[in-house]
Structures are given as structure tokens and as C-alpha cells.
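A single structure is presented below for examination.
All protein chains but one are shown in place.
For clarity, chains are labelled A and B in written order, and residue numbers in each chain start from 1.
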Amino acid sequence: MRVAISSTGTDIDSIVDERFGRARYFIIVDTETGEHEAIDNEAYQLSGGAGAKTAQMIIEKGSEAVISSNIGPNAMDVMEKAGIRVYRAYNMSVKEAVDLFNKGLLQEILQPTSKGHHGGI
Amino acid sequence: MAKISILSGKGGTGKTFASTNLVRVLPNATYIDCDIEEPNGRIFLNPIIEDISDVYTKVPLIDDNRCERCGICSKVCRFGALINLGREILILDHLCHSCEACYEMCPMNAITMANRKIGEISTGVSRGIDFIEGRLNPGEPSGVPIIKQINILIKSIELSIVDSPPGTSCSVVNTIEDSDLCILVTEPTPFGLHDLKLAVELVKEMDIPMAVIINKSGSDNQIIYNYCMKNDIKVLMEIPYDKKIAELYSRGTLIAEADSTYEKMFVDLAEKILELIENEAAGNSEW
Partner (left out) sequence: MKQLAIVSGKGGTGKTTIATAISSILNNKVMADCDVEAADLNILLKGKKIKASNFKGKEIAAIEYSECNYCGICEDVCRFDAIKDIKVNPYKCEGCGLCTLKCPLDAIKMKWVETGEIVVLEIENGQLCEAQLSPGADGSGKLVTEVRKMAISIGEEPEWIIIDGPPGIGCPVIASITGVDAVLVVVEPTLSGFEDMQRVIDVIKDIGCKIFVCINKWDINFRVSQNIMSFCESRGIPVAGKIYYDEQVINALKETKGISEFNDSDAYKEIVRMWEYIEKHI
């Protein structure tokens, strides 16, 4: 399964970025092979619609799940409609988050944790 | 035809207090509340509302039969309002800026622009004063369409007293556009001065004549006078710091109606304003 994790850096030991739409990078991990690639989140600097644009990018990358800490209502809406599940992790590295995810220990986010219109986190 | 906008660098400086009392003493003036996120003038003027009209923005509507899911609309939308899920295009209304780029670029002509309500404009009368109020629905990102609609109404109004939103944002820019005069309400404190400077900068940039009212006037008025003198801005009025004002205000009563001293102060203010506007129109501006 391909999982996208919001990340503060480009390698797998980077800390998970608490924000979704304003995360600088995403790391996409293939949970079967362990292969991963870092992608620039170009939407992070938008003044509005950053969460939605980020969600679009994740859909295009073929991810089936997302790991982040806070996700806004727009992005949550998109994820729900796209059938992508969202899981919560904070204060840990991307690698640790993926390990916990594989063991089924990450909590699923069902409600947007942060509401923002323009510029929400 | 004249438009006078009352603004302040920040809320709570007496902007609504000044505009509601001013409109009370000005014959034939219309009070217009453009503080669309927090329209409060109604509390003091107690108008009888005669008409409420909805304000809409345009959002795209996609005809599923025509749409080929090519995703072009989603790519051209710079605000993230259209998401290509592959099997359908998801429209996020709140993010749409109504730019119509999607409508223009859709190769299948599958998009039409439809109306979405974001707020309303109420019109009415308050003891002889015409009253107009714009109100934005909570959570809506931008009230500019409401302000633009009100601006169209203003074009056919003899004398408009416009209660502007606080600050120096985009909605303020739209509110004060085409004003004949901006009146900046400030308080004689370092805070007031700080905010006043920001407002002055904006009004200057928009090339609108301006004047200042000092609210909660007192021993520190000099800091405002010094600044205004340096920038060639007239101070039209000093509203004293008076517990009576606060009490009447908290009860939603107009002081120009309840107290003859204050009534006279506002009549004086009205005269000065009309004079300024006449001078301005006659071209002998001293700004």
C-alpha cells in the first residue's frame, strides 16, 4: 500500500509535519517494499486552498492512506470522497509513524481536527 | 452625490458611534453599514427593515453528461476549489473566488456558473434616516461581493455615511473606493496613533481626501495633533472621554438624540464635513 506522510524534511528520519496543507514535503512509502520517495508540496505556500491542492497531489500520486496530525475540513472532504484514509501521528519520525501504521497502532482521523478557510493550518 | 466613509485602523475606536450620531444630525443622509462581519449600526438606529435581498457569488456547476473528467478545470483553478477524483470533479464552494477560469477553459463546455448565497443586504428606515446594512454569513471567506453590491446602491444615493470594516484589509479597500472623504476615528494613545498611521497610509495610497476625529479625547491629544499637522490632516472633532457616552452606548441609545450638547457637537461636525466636500468638489482643495 502507498502511504503519504506529511514531513518536515526529505528523508525517512525527518519529523512528521503537524500540518497537512502547509507541510513542506510529503514522503510516499510503499509499505510492502519499504521503498520511499520525497515530494515537494508546492501547495504549501498558497494563500488559500492549500489543503485541497495538497489533497489533489496525494490523489495523483496514487496514495491509499495519509499520515499527518491536523487536517482541515476541505482536505478531509476530499480524502473522504476519494476513499483515502487519514491517520494521526505527531512528535515522531516518518519512519516511526510508518512502523506504527504497519502494526495498526495509529488512530484514524474521521473528523477534521482543524478548521480553516484561507490559510488554516 | 457624496460618499463619506468612516474608518479606523482597528475596531472599537468609536467608528459606529461617530457614524450613527453623524447620520442622525445630517439631513437627507443614508447610513450604510459595510462592517459586514460585525454590522452593529442597527443596534443604535433601530431601523424598520423593509427589504432583505440575498447576495450571491458565482460557483461552477458541472454537467456530468458533458464532462469527460479531463481534469483541466482542476488544474487551472489556482484556489484548490476543484478536485479531480478521477471518477468525478469535486467542487469546494468555500474556496472558489468566482474567477471563472474553469468555465473559460473547459474544453467540453460542461461548466456553467451558478449562484451561491454568502450574505444579505437589508434596507429600511430609522426615523427618517435611510438605512442599508450588509451582513456576511459566518465562516464565509470574503465579503467583498456584498460591498461591491452596496457600492452600486451608493451610486444613486444623495449622501452616504459609510461605516467601514475595521483594519486595512481588502474589504476596506473596496468599501472606501470612490469616497469623497474618509474620516478616520482614532484614540489619543500610542495604540490609536499606531493604527491611525496604517489607515492613513492606505487612504493616501488610494488618493482620497481625509480628516480625523479624536475619540476619548483628553490630555494626550497632542500626539494625534502632532502627527496630523505633520501630514496635513485636519482634526474635525474631539469626543470627550465621558462615562455617559459609555452608558448610553451600552444601552444602544444615540447620544445626539439624548443630549443637546452632544447634538450640537455633531451638528458642527456635519457642517465641517459638508464644507470640506464642497471645497473638494469646487477644486480648491487644501489637502
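Criterion: contacts are C-beta pairs under 8 Å (C-beta built on N, C-alpha and C of every residue); 3 or more make two chains touch, one makes a residue touch a chain.
All of these numbers come straight from a predicted model, not from anything done at the bench.
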item: Given B:Asp180, B:Asp195 or B:Glu238, the one touching the chain that is not displayed; value: B:Asp195
item: Omitted-chain contact residue, chosen from B:Asp93, B:Glu158, B:Asp178 or B:Glu205; value: B:Glu205
item: Sites on subunit A contacted by the missing partner chain, in the whole complex; value: 18, 22, 45-48, 50, 70, 72, 113-121
item: Touch list for subunit B against the chain that is not drawn; value: 9-13, 16, 37-38, 40, 43, 76, 78-79, 97-101, 104-105, 138-139, 141, 166-170, 172-173, 189-191, 194-195, 198-199, 201-202, 205-206, 220, 246-247, 249-252
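Throughout what follows, only the chains that are shown with their structure count from here on.
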item: Chain centre separation (subunit A, subunit B; CA means) in Å; value: 39
item: Touching residues (chain side subunit A, partner subunit B) in the complex; value: 43, 46, 48-53, 55-56, 59, 74, 77-78, 81-82, 117-118
item: Complex contact set, residues of subunit B against subunit A; value: 74, 78-81, 83-86, 88, 90, 92, 94-95, 97, 139, 141
